[in-house]
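Shown here: the complex without one of its protein chains, the others still in place.
The letters A, B and C name the chains in turn, as written, and every chain counts its residues from 1.
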Amino acid sequence: MKDIQNEKDTRNVYIQKVGIKDFDIPLHIIRKDNSNQLVNAKARVSVSLPENYKGTHMSRFIEILNEWQSQDIIGSDLKKYIHGITNKLSAKSGEMFFEFKYFIDKTAPVSGLKAKMCYNCSFKSIISDCNTPNESYKFVLGVKVPVTTLCPCSKEISDYGAHNQRAIVSVNISYDENQHIWLEDLIKDVEECSSCSIYPLLKREDEKFVTERAYNNPKFVEDVLRDVVIKLRNNPIIKEFEIDCESIESIHNHSAWAYQKESK
Amino acid sequence: MKDIQNEKDTRNVYIQKVGIKDFDIPLHIIRKDNSNQLVNAKARVSVSLPENYKGTHMSRFIEILNEWQSQDIIGSDLKKYIHGITNKLSAKSGEMFFEFKYFIDKTAPVSGLKAKMCYNCSFKSIISDCNTPNESYKFVLGVKVPVTTLCPCSKEISDYGAHNQRAIVSVNISYDENQHIWLEDLIKDVEECSSCSIYPLLKREDEKFVTERAYNNPKFVEDVLRDVVIKLRNNPIIKEFEIDCESIESIHNHSAWAYQKESK
Amino acid sequence: MKDIQNEKDTRNVYIQKVGIKDFDIPLHIIRKDNSNQLVNAKARVSVSLPENYKGTHMSRFIEILNEWQSQDIIGSDLKKYIHGITNKLSAKSGEMFFEFKYFIDKTAPVSGLKAKMCYNCSFKSIISDCNTPNESYKFVLGVKVPVTTLCPCSKEISDYGAHNQRAIVSVNISYDENQHIWLEDLIKDVEECSSCSIYPLLKREDEKFVTERAYNNPKFVEDVLRDVVIKLRNNPIIKEFEIDCESIESIHNHSAWAYQKESK
Partner (left out) sequence: MKDIQNEKDTRNVYIQKVGIKDFDIPLHIIRKDNSNQLVNAKARVSVSLPENYKGTHMSRFIEILNEWQSQDIIGSDLKKYIHGITNKLSAKSGEMFFEFKYFIDKTAPVSGLKAKMCYNCSFKSIISDCNTPNESYKFVLGVKVPVTTLCPCSKEISDYGAHNQRAIVSVNISYDENQHIWLEDLIKDVEECSSCSIYPLLKREDEKFVTERAYNNPKFVEDVLRDVVIKLRNNPIIKEFEIDCESIESIHNHSAWAYQKESK
């Protein structure tokens, strides 16, 4: 059977990324407590394609994902998998991106009741100049942390009360491949920068606590962003970070938004 | 050229609804102030198909929508259009559904500044037993109104502050075809049932007002739902209503939710 | 601490449904092969609320979900859980709805290679008139099955080729509580009604097979719908069904759509 993908292409366009997107795959993620969690990931995996080849072989991405999807992984394992893909497809560079929901037990602040809280997380793994002296690798850990923001202006100018709302702080960090940062720790760092952390299960004594805590700790999106910036700047492991803070304003039908990207 | 759709079908299945979905179309909606607004609608239009026909003629839906899309319409005009479609396709019943964003000028409560506020609205038009003595018609007007809810429990048990958040109150109403209710009026009715209305543009004096107003007016989703229920029960024009109230809790990563459907 | 929710309400509105929505929870689903699969579900859980109570106790929903989420379940187990919730909240009626991604191994038609295919599934559990002689219960199993549709008209009128595309067939069925239908079987039934089944992993020999199979088996959305209708009518276990077939047309930017709902 003819292999059309293998035919010669004469348009002289080296393709930077070609592959599969929105592929659902279960993954086993190693947790900080050393247990592992089965997550349902959405994958996007791509490689570069030399100018002289007509197409890449899409089914090979699925075959490789399929082979190792039953293994327990932490983010840093992805290097060997993306390397395996670029080797199998004879590609110079490659990229894997997984988005998944990750559950962490969270304890209510007063009652001490526990329940599972869910966070949207991601792993991104980028390799370039494979198998050359210039080979470089980058891993990006991502998390979207829902928190409460309480408006300092509203608190200051009002005789009582203050508008507050759910906000989503999205953080992407990258660090050297011989280092490791747990999702659990990154999430905790971000939550500490908000007006108050969010919980799945709160009894009345907890609700009193979080209400008063947020009121005592008013923060604009600018404040949340700055506090996360400082925390990530001070973490010597982190080489690059990107922060996106969106506050789903309770008094408007639009969001307040702040963004920062830094390399050290 | 052969007309496959027109061929005989022998499976003996009368199809209740068949047509097109997610069709983008600009529509001219007549406003309460008698001006008109061009909206970008998503349309779903369907008819019934007798058991002995293989298929409906999908292109005819587009042709008919195309013919009248430049005319100014109010909801009640849809009857003649859905009738036109069922007649052209010789169908016993038919349904049109349009979802669109609708802008209304909204005035800030203290500063008096005006800006456009956007609401997701919908028109649904259902006809059955066309051209028979049993012909019946139903029109459903829908709107999703963003509002503020402030938690009565949080206010009561806390020494200061109270958690609040954006909530979406979705309302569908139906009334006789010779009656009319303006989107502007239905939206205002819903907003009055919340802890506080939401605005696109608020200066500091307005922000103080809405913060204190919400604090003085705490409401669970149950309260908002009940107040909307009472308003719609008391409106003699309305024959049926459906209310969905979802509060995007600021202290949780899930929503509080309430729902009611009533016919008079 | 005052229990505001427990206070008396005088508006005389019995609330049909109130509870939580968009709550993420891991569930252990029993599979047809008797193994179990951990899924990430989105939950909506609600109860009715008598006219004389101000509010329901939202945290109790989370507590109950939390208690049993580590157990292995099949759809029919949900009855005892929704009963547990209505009892704990002294409610007359209640409803649970879970949406989740479910993986099934799928074998390519010629190469025999296996890979996991993902389906969006749901369980819905509705109880009313709890603990009265009129108590009634309903379970609804839902699945969204992606398939290929190839247009019979396009094939007939063209000298070669035929447009085809991905279509999503959404099916909800309900059956008596002492009966059981596996997701695996329902999905297979639906796939057999399409122009061709969809696979996660296809080698060249498989791609030839599915291309020719779809071409040999052209189907409108009307045809897919009718064939699913007949299959579900002929299944004596099924008491009610609802089918929504949406074909993401490759020659248009809108979908072809068909819908049917029947009770036996």
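The rule is short, and it goes like this: a residue touches a chain if its C-beta (ideal position, glycine included) is under 8 Å from a C-beta of that chain, and two chains touch if they have at least 3 such contacts.
Here the structure is a predicted model, which is why all the values come from computation and not from measurement.
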{"item": "Sole contact to the chain not displayed, among C:Val140, C:Leu202, C:Ile243 or C:Ala258", "value": "C:Leu202"}
{"item": "Given B:Ser59, B:Asn131 or B:Asn216, the one touching the chain that is not displayed", "value": "B:Ser59"}
{"item": "Absent-chain interface as seen on chain A, which is shown", "value": "1-2, 4-5, 9, 11, 13, 15-24, 44, 46, 49, 54-56, 58, 152-153, 156-157, 220-223, 225-227, 229-230, 246, 253-261"}
{"item": "Positions on chain B where the hidden chain makes contact", "value": "1, 3, 23-26, 38-40, 59, 62-63, 66, 69, 101, 103, 113-116, 118, 200-205, 208"}
{"item": "Touching residues on chain C - with respect to the absent chain", "value": "117-118, 146, 148, 150-151, 153-154, 157-166, 196, 198-200, 202, 204, 207-208, 210-212, 214-215, 248-254"}
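What we mean here is this: only the chains that are shown with their structure count from here on.
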{"item": "Closest chain to the centre of mass proxy, which here is the mean CA position", "value": "C"}
{"item": "Relative to chain B, chain with the most remote C-alpha centre", "value": "A"}
{"item": "Shared-contact residues (touching 2 or more other chains) in chain A", "value": "118, 200, 202, 204, 208"}
